[in-house]
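All protein chains of the complex are present and in place, except for one that has been dropped.
Letters are used for the chains, namely A and B, taken in the order the chains are written, and counting of residues starts over at 1 for each.
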Amino acid sequence: MLARTADSLYWVFRYTERADFVARTLDATVRLASLPQAYLGKGNEWESAVASASDLDLFKTLYATANEDTVRDFLAFNPQNPSSIRNCLQTARENARSVRTALTFEMWEALNGAWLELKSFDTNMNREEFSRFLDWVKRVVLVFDGAAYRSMLRNDAYWFSRLGSAVERADNTARILDVKYHLLLPESEWVGGSLDYFQWTTILREVSAVTAYHWVYRQSVKPWLIADLLILNRQMPRSLANCYEILVRHLDLIAEFYGRRGPSQRLASATLNRLSSERIERIFGNGLHEFVEDFITTNNKLGAAIAEQYLN
Amino acid sequence: MLIDSFDEMNGRPGSAEVRPPYASLRKWLDDTSAETFDARRDQAEHFFRRVGITFAVYGDNESSERLIPFDVIPRVLMKSEWDFLERGLKQRVTALNAFLADIYGPQECLRAGIVPSDLIFQNPQYRLEMKDVAVPHNIYVHIAGVDVVRVGENDFYVLEDNARTPSGVSYMLENREVMMRLFPELFMSHRVAPVENYPDALLATLRSVAPIRQSRDAVVTLLTPGRYNSAYYEHSFLADKLGVELVEASDLFVKDDVVYMRTTQGPTQVDVIYRRIDDDFIDPLAFRPDSVLGVPGLINAYKAGNVTLANAIGTGISDDKAVYTYMPDIVRFFTGQEPLLQNVPTWRCREPDSLSYVLDNLGELVVKEVAGSGGYGMLVGPHATKAEIEDFARKIRHSPEGFIAQPTLSLSTCPTFAASGVAPRHVDLRPFVLSGSDEIRIVPGGLTRVALKEGSLVVNSSQGGGTKDTWVLDGGS
């Protein structure tokens, strides 16, 4: 297939994934912020939402303070924020339009329909309307993903789209960990006590894993288990390990189909091997923050390797 | 001003008589409630919007993606009428191809005085780069969109031979698709010749003109200027239906006079390019150096015979409005037959007698700029204000060689939904003629364009025109 087509498909899936992530971040943050002050920690939950879902420096050039209004505007609608939900959907749709023939009708209809519908939302919403808006965004991505899953041929086009989703997911999960790692460190258990419970469940909510957590661990919420779930648990669809399982599988399919392996296959399987042999205790022992930062760098390297090998 | 014109349904406007092909359609119009039609029209619009059939209007930023209005009442031709049209179109396109092969080759028609040579040589559409270049299979116009108008029961005129990169075929296909979805019962009661095989016919045509080489299926691509082009929807639609890659210039490169596309598996050689980019922009090293839409070196690869461009470079000379006036003689010279389709009588303002006639009769004539297209550089005398006529007269006096004039043709009308209900509106027809190395293929019908404003004769979508499904009734009475 055309390198440009693969590139656009890859980015369509990165941007739709990102839109979903930003929506979930906003949803979880609205919930957290609606708790009585006594249940909240010292930090600014709005600022931390911006830090994990977008670019805090950019935010600060556009707004004086981080509060519900400004962060909602920035993350959901602001055209100057390349990762605002609006821009994610627009960029995804623009990419889709430029490779219209690589998409099935159902996928195009889902994205194009969403883009047309997005224009009909009044950005001046109350909390209830905003929450319905976020639900709508999540539904759009579900429909789009489902359309891809149900209607695409299982060929390189499909595999590149899976790569886009998985690289983006891994990045998103790692970003949450990067911003909130301090909440998961052992000392905070003693310092914050039950206070942090709501921060922890917010993290789980951001990756849609509140229920999953209980099914997997069958015990009350513990910060190191949250880290374990997000980093190492292969059953958890947004964990780093699961994302890399998907990356390795689809990169292998591509390599087999094209009859040639390259740097991206080597990088992805090295990272998966590392995640498979890790223990959460050892990660905490060596420093959670260092681990996450290192992972983000590695993940970016993989993105660059995929681009170099296939998309240019 | 109302022009007394042939009505496709009633014969004469306002007549109670109904022509045979429209008999049961008339009944359908009478029996279907206004509410049903309203609902169906909404559904049609919804369908077009969802699939993304839009076109861009140049210089219109606000709604850069707009829908072309679709009218649900089909335009109907009898099989016998179509058979005649088809013969005429094949004859015309055969002549166009022979004419191009001649003026880029031996130039016998110039020596024979069929067409004045200065008209060819001084025309920038005559590409000097193409002189004595052997194009694959000697075919220049692989895809032609010939605009035909009807002025009487048996009178069909060719208005324009679009031989460069004619568009509109996606509307022909999608109009049928939406009609079949909205009015399935109509297709049970009418035997309408299908058009859905057009992409197959196009692909067969393109494959048939690949440069001759051994043991490999021809790689065909469709080259688009990109998603900001007004016809981008059509480009992506066709690439999809053909099952070929939709490429932009940056996807292609030329090495050692061979064209490759960049793929996820490295470079792949390209044999046939169905290009929807104008000559001027296709290769910055050969034509306009400021073009960012072109592929550097493409013309060298083309001249080396390593790739087929469809249509060929330099076909614009054959649909030039000045050359058009010589078409009847061109058809006679190259086919040895009398032309089946008529040419609109035309005054060439470059000739002094014609010029003075034209200036004296501007109020009754349609004046066209020779270099213009899209209905912009055009004066429709009977519909123009005095000021517009005076303005145009100045332009004509200033450079008479830039204009031709034709009588105001009374384009046929077809029943169409208007604000006031069903009313006659003027229509034309653009059939698409495909010329391969094996045969000429035409799917029955084409794109009917309709001027939605009462009395208007301008059907261009950029000027408020709409489209209709076009039916060729098989075995009709």
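Here is the rule we use: a contact is a pair of C-beta atoms (placed from the backbone, for glycine too) under 8 Å apart; a residue touches a chain by one contact, two chains touch by 3 or more.
The working rule: contacts and distances are computed from a predicted model.
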| note | Record lookup, UniProt, unshown chain, options "Na+/H+ antiporter subunit E", "Peptide ABC transporter ATP-binding protein", "Transglutaminase-like putative cysteine protease" or "TatD DNase family protein" -> protein name "Transglutaminase-like putative cysteine protease"
| Partners of the unshown chain among those that are drawn | B
| field | Absent-chain contact - pick from B:D38, B:D83, B:D118 or B:E390 | value | B:D118
| task | From the listed residues B:N300, B:T408, B:S437 or B:N460, report the one that touches the chain absent from this view. | result | B:N300
| request: Return the single residue from B:P74, B:P136, B:P199 or B:P284 that touches the missing chain. | output: B:P284
| query | Residue-wise, where is subunit B in contact with the chain that is not depicted? | reply | 117-118, 121-124, 126, 128-129, 131, 253-256, 284-285, 289-290, 296-297, 300
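Here is the rule we use: only the chains that are shown with their structure count from here on.
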| request: Please work out the Cα centroid separation of subunit A and subunit B, and write it as a whole number of Å. | output: 48
| said: Quick check: in the complex, which residue numbers of subunit B touch subunit A? | reply: 49-52, 226-227, 232-233, 236-237, 239-240, 245-248, 250-251, 261-265
| How about subunit A: which of its residues touch subunit B in the complex? | 1-6, 94, 97-101, 105, 108-109, 112-113, 116, 156, 160, 254, 258, 260, 310-312
